[in-house]
Structure formats: C-alpha cells, structure tokens
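A single protein chain has been omitted from the complex, and every remaining protein chain is retained in its original position.
Take a look at subunit A:
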Amino acid sequence: MRRVVVTGLGLVTPLGSDVETVWANILAGKSGAGPITHFDASEYKCRIACEVKPKDHEYGFDADKRVDTKVQRQVDPFIVFGIDAAGQAIEDAGLADMPEEMRLRAGCSIGSGIGGLPGIEKESLVLAEKGPGRVSPHFVHGRLINLISGQVSIKYGLMGPNHAVVTACSTGAHSIGDAARMIKDNDADIMLAGGAEATICPIGIAGFAQARALSTKFNDDPTRASRPYDVDRDGFVMGEGAGVVVLEEYEHAKARGAKIYAEVVGYGLSGDAYHVTAPHPEGSGAYRSMKMALAKAGVEPSEIDYINAHGTSTPLGDELELGAVRRLFGDAIATVSMSSTKSAIGHLLGGAGAVESIFCILALRDQIVPPTLNLDNPSESCADVDLVPHVAKKRKVKAVLNNSFGFGGTNASLVMKAVD
C-alpha cells in the first residue's frame, strides 16, 4: 500500500508568515487578535479579529516575496495567502524546481471555505454605482475558490490533480485528507494540500455576527476574546491566512532523501445531518469522524498524545466536541493533551484545518504541545481534561489528531504519526 508523508510546510497567519516564526509565537503564548483595521468596524457588533499583519510589522506578511504584483492586484487576499503558503511549502520540501516527469505527477488541493468575499463585496458596489461596464475582467477568476490551486499549478508547473475542497471550516482538513487519498490511489506522487481564508471585510464580519457566531463581549480587550472551553467564551474571533503542506508518497520522498515531518495515517469524515450551523447535540458527527480516522490509522485512542481541537470558543461547540472525545477515548482521556490554537490566531475558517494540522506536525517534531490561551475558568464539563491552559507543555508526542468541523454539519479528522 502507498503511504503518504508530509515533506514541506507553509504558513501565513496572524502570528507570522513563516513556519518557524508562527510556531515560536504560538509556543510563547502570543495572541494575534486586535481591533479590526481592514475597514472601519466602529459600528459593528464585533470590532475585533486576528488579522495578518502588514509587512512593516515585526511578523508581518510581505506579499511581494512570492506573488507577482499583477496577480496581487487581480485576486482576493485569500489567493495571495494561499500562493505564498504553497510557495513556502514547496521550497521547504526542496521541490520548487521539479523536472517535468515529476511535475506530471504533482498536483494541488488547496481550498477555501468562502473564497473571495471582500472582492465580491467591493465589485458588487462598483456594479451598483458605476454599471456593468466597470466590473473588473478579473472579477470571476480572482475570487473563485479553486484559483489558489489554479495559480499554484501554473506558477510551479504542476500537471497532476488540480482540485479544491469547499467544506466551510473543515476545508483545510478535508483538503489534506482528500489529497492524501489521491496519492494513495496513485493519481499523484506529490500534492500541495491545504486551505486559505480572508474574509475580514464588512459583509463577512456582519454576516457571521448576525449568525451569532462571533465574540462580541471583548471588543475592548481583543486578546482575551478567543477563549475555548472557558466559562466566559461567547463566540469565535475571525482569523485569516493560509496553511499548505507538501504531501508525498513515502518511497518517493525516501528516494530523493527528503526531510520527512510526519505520516498521514488516518482520515475520517462524516456529516451531522442535523442543522446548518449548530453542531449535533450529542456530537455524533464529530465522534464518527474521529472514530473513522483512528480506525483507518489502526491507532487506539490511548496512543493519541495530542489533539488539536476544532475548539472555536463558541458556547455550544467546544463542549460538544470535548464530549465526543470523552466518549471515544474513555479512560484514555486522562493521558491525552488537547488544545485549541484558535485561542491564539482566531478561526481561519477554510484555512484552519491545514494550519492546525501543521501545528500538530510541529508538535510531533518538537515534542511540545501548544497552549489554549485565556482558559482561566474551564467550563464544568472540561475541568478534568488536560487542555494545556496558558502555556505550552513539553511531553511525549508520537501520534496526533486534528479535528475540523464546518457549517452544513461537515466533519473531518486527521491522524498523523512520526515516521520511525
């Protein structure tokens, strides 16, 4: 059977735009949250977000590094973030300049939950104010979700599968899981997989706030707003950015002497079949997704050392996920560490599953698990679980589980292990 390993990583997040900076900031317990600067949010119920910082910031993002200026002008920020993260990953894997026969077997599966919402919003206003003749000719292909994969495929000459997942907040995890299957199924030897999002724009913040999904009680204290499992949590804080990994068939990676971070050993996916935004009251979808991933991996719950939770800091979701973990893990709940890095970088929506899978991989690499910030007073049902409050924790990490759940009742779980 073909095995799938991770050989490259790329991150653009509110806490940095390269893997090592982001990881150092995450482990140091920094928060990427602040007042919204992308637009004037003074009249909004939610006025905070975790924005990717401008390039003059200590850990800001410089789009000029990897994205052509013309492309930057034509496409939405989620595509810019995605191209950069993909570039980091392919460079990290030593694959930025592949021969043609290798590129024929290399593809992309980089999705997004929503896609080019800021551009759709802006161009709709142009249409309303100036008429159809002023709508940009780049409007459509600068907003489409599969255009990260499209752009990356063109930039690096990748002629294998050209795919993009759209499953709301589980996009990043589904992207990696689906791409791993493509390699297992021999459709490709190499896949760039991940997700990106950038919807911190008026209609995005207004829409999520109206759906009662965002935190609105901490506008004056933004770094305390994302507080998964804490009794005072009141919704998620929107983040933005991208995460992309290079997945590679194991023998292929070994033959070229690639650095191997981890093996993707299990992938589970399920549907709640319950409600468009609310999670199933018994967490049944989450439970089945995790169970499938563990079964595929042939890994017992007791072998999982770290769970990067979906944990968005919403009143309902966090405890339902933890309840599902508790049922699945049984006594093994006592030995697992589970944290939500959304407490630091907010919720990257379609990027979340990929970014958080990278944190899982780095936890495997460095034998340390990242903290859940702001966990001052855990909700009663969370009190007996190691949720890694406030500070990162050194511990044995041999196998990890990442959960991502999305609107529409869609769930994805990934199990990864260190390669011996």
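Heads up, the rule we're going with is that a contact is a pair of C-beta atoms (placed from the backbone, for glycine too) under 8 Å apart; a residue touches a chain by one contact, two chains touch by 3 or more; residues count from 1.
Quick note on the criterion: contacts and distances are computed from a predicted model.
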Q: Out of "NADH-quinone oxidoreductase subunit H", "ABC transporter permease", "Acyl carrier protein" or "Putative transcriptional regulator", flag the one the UniProt entry gives for the chain missing from this complex.
A: "Acyl carrier protein"
Q | Residue among A:Lys45, A:His138 or A:Arg327 that touches the chain left out of view | A | A:His138
Q.
Which candidate, A:Arg2, A:His57, A:Arg73 or A:Arg256, sits in contact with the chain we can't see?
A. A:Arg73
Q. In the complete complex, which positions of subunit A touch the hidden chain?
A. 68-70, 73, 133-134, 136-138
